[in-house]
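These notes concern the structure reproduced below.
Complex shown without one protein chain; remaining protein chains in place.
By letter and in written order, the chains are A, B and C; residue numbering begins at 1 in each of them.
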Amino acid sequence: MPFIPHTEEELRQMLETIGVAAIDDLFDEIPAALRARSLEGIGPGLSEMEISRLMQEKARQDGQPLCFIGAGAYDHHVPAAVWEIATRGEFYTAYTPYQAEASQGTLQLLYEYQTMMAELMAMEVSNASLYDGASALAEAVLMAVRANRGSKSKRVLIPRSVHPAYRATVRTIVRNQGIELEELPYDAGSGHTDLEALEGHAGEDFAALIVPQPNFFGVLEPADPMAEVAAANGWLTIALVNPLAMALLKPPGEWGGAGADIACGDGQPLGAPLSSGGPYFGFLCTRQKLVRQMPGRLVGRTRDLEGREGFTLTLQAREQHIRRSKATSNICTNQGLMVTAATLHMALLGAEGLARTAAACHANLGRLVEKLTALEGIEPRFAGPAFHESVLKLPMEVAGVLRTLAAHNILGGYDLQRDYPELENCLLVCATESRTDEDLEKYAVNLERVLASRRQGACATMVRFDL
Amino acid sequence: MPFIPHTEEELRQMLETIGVAAIDDLFDEIPAALRARSLEGIGPGLSEMEISRLMQEKARQDGQPLCFIGAGAYDHHVPAAVWEIATRGEFYTAYTPYQAEASQGTLQLLYEYQTMMAELMAMEVSNASLYDGASALAEAVLMAVRANRGSKSKRVLIPRSVHPAYRATVRTIVRNQGIELEELPYDAGSGHTDLEALEGHAGEDFAALIVPQPNFFGVLEPADPMAEVAAANGWLTIALVNPLAMALLKPPGEWGGAGADIACGDGQPLGAPLSSGGPYFGFLCTRQKLVRQMPGRLVGRTRDLEGREGFTLTLQAREQHIRRSKATSNICTNQGLMVTAATLHMALLGAEGLARTAAACHANLGRLVEKLTALEGIEPRFAGPAFHESVLKLPMEVAGVLRTLAAHNILGGYDLQRDYPELENCLLVCATESRTDEDLEKYAVNLERVLASRRQGACATMVRFDL
Amino acid sequence: MLIFQHSRPGRRARAQAPKEKAGLDAIPEQFLRRSRPRLPEVSELQAVRHYTRLSQKNFSIDTQFYPLGSCTMKYNPRGANRLAMLPGFLARHPLAPESHSQGFLSAMHELQEILAKVTGMAAVSLAPMAGAQGEFAGVAMIRAYHQARGDGGRTEILVPDAAHGTNPASAVMCGYRVREIPTLAEGDVDLEALRRALGPQTAGIMLTNPSTLGVFERHIATIAEMVHEAGGLLYYDGANLNAILGRVRPGDMGFDVIHVNLHKTFSTPHGGGGPGAGPVGVGERLAPYLPVPLVDFDGHDYRLLTEKERPESIGRLSAFAGNAGVLLRAYVYAKMLGAEGMRRVADYSTLNANYLMKRLRAAGFTPAYPSRRATHEFIITLKQEAKELGVNAMDFAKRLLDLGMHAPTTYFPLLVPECFLIEPTETEAKETLDAFVEAMVRIREEAREAPEKVKGAPWTLPVRRLDDVRAAREPDLKWEPPA
Partner (left out) sequence: MLIFQHSRPGRRARAQAPKEKAGLDAIPEQFLRRSRPRLPEVSELQAVRHYTRLSQKNFSIDTQFYPLGSCTMKYNPRGANRLAMLPGFLARHPLAPESHSQGFLSAMHELQEILAKVTGMAAVSLAPMAGAQGEFAGVAMIRAYHQARGDGGRTEILVPDAAHGTNPASAVMCGYRVREIPTLAEGDVDLEALRRALGPQTAGIMLTNPSTLGVFERHIATIAEMVHEAGGLLYYDGANLNAILGRVRPGDMGFDVIHVNLHKTFSTPHGGGGPGAGPVGVGERLAPYLPVPLVDFDGHDYRLLTEKERPESIGRLSAFAGNAGVLLRAYVYAKMLGAEGMRRVADYSTLNANYLMKRLRAAGFTPAYPSRRATHEFIITLKQEAKELGVNAMDFAKRLLDLGMHAPTTYFPLLVPECFLIEPTETEAKETLDAFVEAMVRIREEAREAPEKVKGAPWTLPVRRLDDVRAAREPDLKWEPPA
């Protein structure tokens, strides 16, 4: 009975107080036929020592490969203070701050988070988080359809340069409400959205246009003209951005003439470890005037009975627990702890630190691309300016190369052909600020050997390297 | 400038307020000839990201071998809650609770610790920690010499079955005060102190007798008769014990007729990770009537102005910051954080949990000894009942065997011949509760092969095992 | 003080940023940001001190009794946190190849199996990131099922009036109309009303059992029969699974699909609002529609199944595989409980709730369903106290905070006036429950003798009662520096 404090004596007293003979009696309203027999197949409980050993073995089993995959999840340095403080019991084991006076810690932190995130996006308001970047994009689409009073359309334009898993997620979430996603092609040379194709939709009724920055290929989208086309046609602009990149790149609030209407994305680069894909958090910012269409919680600053500053959940009439079937979203539990970490992360890095980190990623990527394209047969696939990630064309199928690299404990990147059949032999690589020069060199050296050995048709997994 | 918050502007303002032109001027009282030039050879500062990488590599470099060494440091399960709470900033970054009202957390915890430790030892009072077990034994010797009013002697009896490093430490610390340590032999058959030799000292003037339990060989000492001999001769009894073992074994307070006078030892088994040997903590308990001779801090319960219960440092007239050259010890900074961990550890395990842990260690040791002595040529060295550790005699030199085992990532134990030349080919092994049956089996299988291969004179490090 | 007020231009936590600012030459001017965002500029110590002190302003399980009904605020094992944060797990990239994923995937696979067994379902997907997303996925599967059968006329989801707000909201997100079913005086669903509501337009019903009223729906078998007969499916909102873990399995009650709030029943932390995890389980019929990815085991290797292998899936719900770190914590917890431990969760959470209900009743408070057993939670209504003493549930709640206890859930479910939904959980000790009764009695005393003490509460927290109306009327959602 781990975690249960009751002694035999207390059990007896409590049953007596209740007036039953045994715990079984407390379940007497449950029809006998339904009561479960034993939980077959679930083993006996383990002590913390036993499960520790098991988990250590499992963690060890997966090794600690050198990772050059990005594709939506980035291996950034997270200050130790972030998680030492975020996992303090008072943050870790509190819940949604419904009792404001007993939750000023979480509430003030969320208010600070909203401020920081809105600043980073150059937008007017931020909510207190959604699940992840992909589902945040889906919420942004739903919100745009609700909010665009000028449009009757349930159609939204989504570039093919948006992360394929994000497009899939949006599809899952918005499909049942009859929303249609119209894909926009990317320019085969530059890798960014085909502006002509976009302009070809001028005059049509869409609720919104999605603009990723940088896009899935790491290529910078022409966000200004795209936002302008949207504005000119009465479409809302939904920015989908990497928040770390926004320390350096033009933020959604400044796109085009009037800025984007909604900015969303995944907060993972702000303090969340890779952790097999989650928990991360989705963020969503918008204009003040659209705030009542926003999904997710909001914290406001107010005053107490004595006029002191305090913080509380607000504008809850948007939410399911008040508005039920008419809520802006069904979200309830969000990603609070990740936001706690992100707030700490942003406070510790500051604008300067985030900008330096972004710049270091950019520089590392540049160095990596330089090293790899120096190898025979490898060339950059796209001409457009890239950030954070880049697409390389290899002289052979990517999947096999990655497999062999993995056997040498290097995760070489993301095989684009899986999602873009036209991008044959194309590899998406990433090198964050946490990759060292030796790491880059190690990758280049290994890749060279893998290419050579595979060219010779050798069974690569049998080849031994003297590294 | 990591960790320094000053901006350029603030620096300017502050210098202006002080009335100097530059920071250099603040050092103008230091004779110019003394001022250091650059710190040659100390490299540039690393970012947290860089040092993280470096430390991870160093940690990884040392592997995670399967460990059967005890010899004063034991690999016990420590509940995760222990260190998650002990490293909370409020414990981790406070100092000695000189301002009692602002330190009730630490002070109450220390009072609880003193109570728990005294209970475990069945003694009347415990101090709030000393450095480690070895230095605590030295302090106990000094204390005994001070406290034994009936004796004029500066001589103390110390069995050879006491941990050799402890004996060395005591020697370092007490030697300069003219204290003599008289060694007592152990019985070659049983492994515990030779009672006849002890009784041979009857009638002599000693300040104290040290009684280890269990002793360095894991053998149980005849603590009762030893304490009785001491009492009969006017020597104080200093118990040196493993605190975890005291959950099962007869505690110092119950030894002989009247109990030991001082109990000390290393608190490592109570929540301290192995951590290369430290930080651990020394504990020291004694009789109420000897408390003013005790070294180290003491916390007492008292009342505040309004009659509420509160805690404060007390009996400080024993300590260096009040009594200076007449203090009971020079100790100032002690091992507070480890005591915090130990208190949490004892609260989480309770008497039952500690007893079960001790019993599991004992059972594991039994199984290990059984497995190993089943191998050809290995036999138990001592006949006395053992606890926690045991001495095995191998059919060949221990050092080489250990080296080969280490090459297979097994740390097979402690080579006793280093300190006890007469214990030829003798190995001290330990198996705590955190060793699994598979671990024991793995050790036995490997040891068998090592013995076999070394018997055949093969160069063992070249042998490949198919494990 | 806000973190921004500790900020000074040029101040920085210098150990945290990479050193040199490498050339950004490659990026054309028009893509670059013109001015720095106004993030705080503070030292590392300032950030640590600010947020450490902020944390101390929270109530939490680790510091207070937190009987927040429907939320299962039980002890979150510290071991689960530490093990989920082992460096190896933290460093694993979500797109790491199978060769570098067997450890992680094996845990996830076993978790799928454990959840299937404990809920009586055929298959489980760990993809949903919270209860509400589980509901969405569940209803989407119901929809996919009807569509696959060409049964397109089913446009309605039934929901009891006591249901949690996420239930109707999730149904609507799946494109359904919601019809509410009333509750009878003893807390059971009104079967007559249900019968009238069922029809060819019925896609399904969403229920939690025990319901949010803290009572077990006794006619669940009948309801299942009725709904199935009408061609609808049954969705089980697993928020209250803690009450029946190892005692009754939703699958055996007739449910077709279920979500489990791992942050409740499987004790992953609530984290000031999240993250949670809301895995979904289904019977055979709905198995093809489960959201991806799923973890598969071929007897030798573990791997993730995606849309490719699962063409009928409703699809993905997140960019990767959901809240993996939360799933790891739940896995550790499940393994620590084992089969016996799970059953004891239900046993002792039910014991605690019934004990507390009985004692409060004996102390003169009014259970909303006095004829019923409590489950893991129960409701008292403070209607009478409000009328007689002029002190309402909110006042009681705020005064409890002064007495060092988090308030129960107030004013939910909506159909019980002035209500407290009280969930003590199995990890609280008898003396804590006794102290709660004492506090309630004391507050009622105070309400009689010095009502302003209660109505003005809280008095001992960092702030007094906050002005919510002002917060909503003049929303201040973002700090701006003083002009």
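Methods note: a contact is a pair of C-beta atoms (placed from the backbone, for glycine too) under 8 Å apart; a residue touches a chain by one contact, two chains touch by 3 or more.
These numbers come from a predicted model, not from an experiment.
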Considering the complete assembly, the absent chain touches shown chains A, B, C
Considering the complete complex, of C:S43, C:Q133 or C:S211, the missing chain is touched by C:S43
Contacting the left-out chain in the complete assembly, out of A:S47, A:Q61 or A:Q177
A:S47
For subunit A, residues in touch with the removed chain:
1-10, 45, 47-49, 56, 79-81, 84-85, 89-90
It is residues of subunit C that touch the chain not shown, namely 6, 8, 11, 15, 43-46, 48-49, 52-53, 56, 61-64, 74-75, 77-79, 86-87, 336, 427-429, 431
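Rule of thumb we're sticking to: only the chains that are shown with their structure count from here on.
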Greatest Cα-centre separation from subunit A belongs to chain B
Count the C-beta contact pairs for A-C and for B-C, then tell me which is higher.
A-C
Using mean CA coordinates as chain centres, what's the gap between subunit A and subunit C in Å?
21
Determine the centre-to-centre distance between subunit B and subunit C, using the mean Cα coordinates as centres, and give it in whole Å.
46
Counting only residues that touch at least 2 other chains, which ones in subunit B make the list?
47-49, 79-80, 84
Junction residues of subunit C, two or more chains touched:
13, 15-19, 42, 44, 48, 52, 77, 79, 81, 83, 87
